[in-house]
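Submitted below is the structure of interest, expressed as structure tokens.
Only a single protein chain was left out; the remaining protein chains are all shown in position.
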Amino acid sequence: MLIDISDKAIDPWQWLARAQAQLISSGALKQHRFGASANFIGTMRDFNDDQTIQAMELVHYPSMTKKELENILHEALTKHAILQAAITHRIGKVSPSDTLVVVAVWSAHRNAAFEACREIMEALKHRAPFWKKEHTDKGARWVAKNTQG
Amino acid sequence: MLIDISDKAIDPWQWLARAQAQLISSGALKQHRFGASANFIGTMRDFNDDQTIQAMELVHYPSMTKKELENILHEALTKHAILQAAITHRIGKVSPSDTLVVVAVWSAHRNAAFEACREIMEALKHRAPFWKKEHTDKGARWVAKNTQG
Amino acid sequence: MSIKVLIFASLSEQLGLSETELAADNLHTAQDVWNGISQQTADAAVRVAINQEYAQFSSAVKSGDEVAFFPPVTGG
Partner (left out) sequence: MSIKVLIFASLSEQLGLSETELAADNLHTAQDVWNGISQQTADAAVRVAINQEYAQFSSAVKSGDEVAFFPPVTGG
């Protein structure tokens, strides 16, 4: 597995290319053996609950973030017939259209990749200790809870 | 929507980056309005049904491929709360670890992107008129049917 | 006054035919078109498309149509 936390802008496709190359070069993922990869890219929008969002701050609980993301990927690797999984998550000050999160899963066949990718995102949304503070026209506010999707 | 058929190697992440840029620059996808993108990348493996595959040939029915992929994306755009969808598919002679197909979906929220991406792949596998001929140690053989996933 | 017929992949190899034109006279359905290219009953898995859209063997055809026969698709 591969877990990154980034306080700088994430280029999702560069990150995906590098994550795959890194997993292959470390031997964690065998080239020619995966037939499917499912990815999810979460991006900051400029509106939420009918308010315009100018910027956002993402804070987290660093030592727990690492443990919890490891738990989440470990569970996915145990439950599903997948070969590898990776996550990167942004922290710090972000602007609309910035990439917030990327999840990638590799497997022999597509169903396992789709299911694991989706479950990892659900688990991340519900368990990974990140919090968003939105900066709107009317001031700053903490996001109270994540949408159901 | 955006549909490509390529007889040259596909770099999946470059294609995804370009597809998104193109959809945004044409006005088909509004920047700052999508919060989620789900992608699927299909890659050629070097084995199938316990046989080693050295190379593969992908043929298709060009005029129907275009129509059917348009139908598939149109159905996804009608059924799901998604903003845009794109497909690229490889044809011609391919080798293990070559990218065969990339599907990308953009939406405001993640569930619609996940569901649409998966349904598009299922529809593509069952309806898009492509056929694979595998070249193995024991000679060439047409793939009889797609796996269930 | 003819119908263009296309055959793809393994089916094309089996029939030894990838493309032909048939006179449209007396061809009313896709089944009639099939009978014009093969003496054998089509395998249940064979799909037919008329003018690049999936159809049935019982679907009507007319002069100018493009009728395609092919095995289960295996793309993706």
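In this document, chain identifiers A, B and C correspond to the written order of the chains, with residue numbering beginning at 1 in each.
Keep this in mind: a contact is a pair of C-beta atoms (placed from the backbone, for glycine too) under 8 Å apart; a residue touches a chain by one contact, two chains touch by 3 or more.
Owing to the predicted nature of the structure, the values given are computational and were not obtained by experimental measurement.
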item	value
Touched by the hidden chain, restricted to displayed chains	A
Candidate in contact with the missing chain, chosen from A:10, A:29 or A:58	A:58
Selected from A:2, A:16, A:53 or A:121 as touching the chain missing from the view	A:121
Interface with the undisplayed chain - residues on subunit A	42, 58-61, 63-64, 67-68, 89, 100-101, 121, 124-133, 142-146
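Keep in mind that, in the parts below, only the chains that are shown with their structure count from here on.
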item	value
Distance between chain centroids, defined by C-alpha means - subunit A, subunit C (Å)	48
Whole-Å gap between the CA centroids of subunit A and subunit B	22
Mean-CA-position distance for subunit C and subunit B (Å)	26
Shared-contact residues (touching 2 or more other chains) in subunit A	110
Shared interface positions of subunit C, touching two or more other chains	76
